[in-house]
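Step one of this worksheet: look at the structure below.
All protein chains but one are shown in place.
Each chain carries a letter (A and B) given by its place in the written order, and its residues are counted from 1.
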Amino acid sequence: MARAVTTRRKTINTIAAWAIGLLIFFPILWTILTSFKTEAQAINDPPLFFFFDWTLENYAIVQERSDYMRYLWNSVIIAGGSTLLGIVIGVPAAWSMAFVPSKRTKDILMWMLSTKMLPAVGVLYPIYLLFIKLGLLDTRFGLTIVLMLINLPIIIWMLYTYFKEIPGEILEAARMDGATLKEEILYILTPMAIPGIASTVLLNIILAWNEAFWTLNLTAAKAAPLTAFIASYSSPEGLFYAKLSAASTMAIAPILILGWFSQKQLVRGLTFGAVK
Amino acid sequence: MGQITLKQITKSFGDVQVIPPLDLQINDGEFVVFVGPSGCGKSTLLRLIAGLEDTTSGEIDIDGRDATEVPPAKRGLAMVFQSYALYPHMSVRKNIAFPLRMAGLDKNAQNAKVEAAAKVLNLTDYLDRRPGQLSGGQRQRVAIGRAIVREPAAFLFDEPLSNLDAALRVNMRLEISELHQTLKTTMIYVTHDQVEAMTMADKIVVLQAGIIEQVGTPLELYHTPRNKFVAGFIGSPKMNFLHGSYSSSHGAESIGVRPEHISVSKTEGIWKGVVGVSEHLGSDTFLYVDIEGVNTPITVRSTGEVGFRHGDEIFLTPDPEKIHRFDNQGLRIS
Partner (left out) sequence: MATQHSRSAARFMMAPAVILLLGWMLIPLTMTLVFSFKKYLPLRGGDLGWVGFDNYVRFVSSSAFWPSVQTTLIIVGGVLLITVIFGILLSILLDQPMWGQGMVRILVIAPFFVMPTVSALVWKNMFMDPVNGLFAHLWKAFGAQPIEWLSDASLFSIILIVSWQWLPFATLILLTAIQSLDSEQLEAAEMDGAPPLARFGFIILPHLSRAITIVILIQTIFLLAIFAEIFVTTSGAFGTRTLTYLIYQRVLESQNVGLGSAGGVYAIILANIVAIFLMRIVGKNLDA
């Protein structure tokens, strides 16, 4: 049972938590604020917080100069595509392991997890070489496949832990009622697992969107997503803070919103179901 | 029709044989109850009949046809699960209609059958609700409804009442019995509760460790249990067992006397003892009596109120006609 807490204590908690929360959030807030300043205001000393001439010109310039939309589109295709593909492959696999477990199921799950732990840099050159040979370097398709593969273990694990919570009797009832395997998965399992599938999709889009090893090393001009777009700002030419901020804000905004929606499921996904 | 024959069926999980070769005949229209302690293989046996598990060897015939290799949905059987297994994302109507939809029935025919079943089960007002909005008893009825609409050759019930509270359990027990009277369809019912078995069954199958200990009508099992296990399992409160000098005088390794077959007296009787605990229920009184040379107290059931208290001296006399005698194998001596 929760107990009544004194207002005084609650006030202290509130002030402390908000102070720390704002401190942690400050770099993001500062980036967003700076994106609305002129370049001169952006580096003003003392720093300007709210009282400056708000402007949208940075956003216009970023889009104009660097074709932000193209990178955004690449990010959407790669993150969305790899997630969708992962779900299509992951749902049947997770169904098998959750509802028709065998002696080897646990080993297979652990092995899948172990592939996730392979350090990317250890296989960088082989993948690079294969990509050149197969003509996949700097293509959205190639990157989609790689991101799908690196996140597939997480997808299967998350789906597995969600499926595990669905009583097997319900699927058996459907089987008794004459549903085929396809109907069983389509009409019974999937609708029941929608919340779990949705959080799996969400987490996976976030991971794919922010992936910054393969996206930097396997793309150039054509298929580069937002991670690479931002990295191109790392060699500065003069005053550019406001534009950097505008570009950054545009790159993180979509995922920040998605992330806030999925925060509860995040824990389960990132700990492979070990913490719920 | 609903005649099911099991011929020498066995089931193993890996190296563990949970059901040794087993034969059983279930006749059309019969209400058969599989009863036994948990882990005795009764649910596995039901799942073998349903087709949810493969038999390791042997043959299952349904209405004279070999159904051993037939998938569950094609066996013409309907099953009511312990957890009800309702589809939580579908309305009651859709739940009940699901097997019809899978069979490819058209919408109108589906609706007619669902409405009819709902009427029988008093679910008409709840057809558009989700299972989550129903009480335990109503969910149970939906699960039965889903089974009824298929007009199966036999109904399979897997401990259907174990998730209900005591009062509701009695009600549902009656409803299922009535349903059997109305439909006259074969029903196979699994439970660990011997009261359910005794009250509902035409034929009880007592199982232990995958082996059929006895098959018979409730009263056959009550009056002539084949061995000590069945004797102890059927009947409530449990039968008292006595050994040593108590049984040798009857020419047996051990004897069993049901609590209701012992009369009590303050002054005279065959066994002398001291009352440990007495439970007064109004209609009955249960006495737990310690007698010399017997470790567990003897349970005695007397009708009405009897004036015994803790520590009173008491004399017990078993009804000589109702003493069950067992040999050193635990088998009945007739």
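As a convention for this text, a contact is a pair of C-beta atoms (placed from the backbone, for glycine too) under 8 Å apart; a residue touches a chain by one contact, two chains touch by 3 or more.
Because the structure is predicted, anything quoted here is derived from the model rather than measured.
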Could you list, sorted by label, every displayed chain in contact with the chain left out?
-> A, B
Per the touch definition above, residue among A:84, A:108 or A:198 touching the missing chain = A:108
Residue in contact with the excluded chain [from A:36, A:163 or A:241] = A:241
Among A:59, A:95, A:163 or A:187, which one is in touch with the chain left out?
-> A:95
Absent chain, residues of chain B that touch it = 13, 51-54, 71
Note that chain A touches the absent chain at residues 1-2, 5, 9-10, 13-14, 16-18, 20-22, 24-25, 27-28, 30-31, 34, 43, 45-47, 89-90, 92-93, 95-97, 99-100, 102, 106, 108-115, 117-130, 149, 152-153, 156, 181, 206, 209-210, 212-213, 216-217, 226-228, 230-231, 233-234, 236, 241, 244-245, 248, 251-252, 255-256, 258-260, 263, 266-267, 270-276
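The definition used in the following text is that only the chains that are shown with their structure count from here on.
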Between chain A and chain B, centroid-to-centroid distance (C-alpha), Å | 53
In the complex with chain B, residue positions of chain A that touch it = 103, 167, 169-170, 172-179, 183, 187-188, 191-192
Residues of chain B defined as touching chain A within the complex = 14, 50, 52, 71-74, 77-79, 81-83, 85-89, 98-99, 102-103, 146, 150
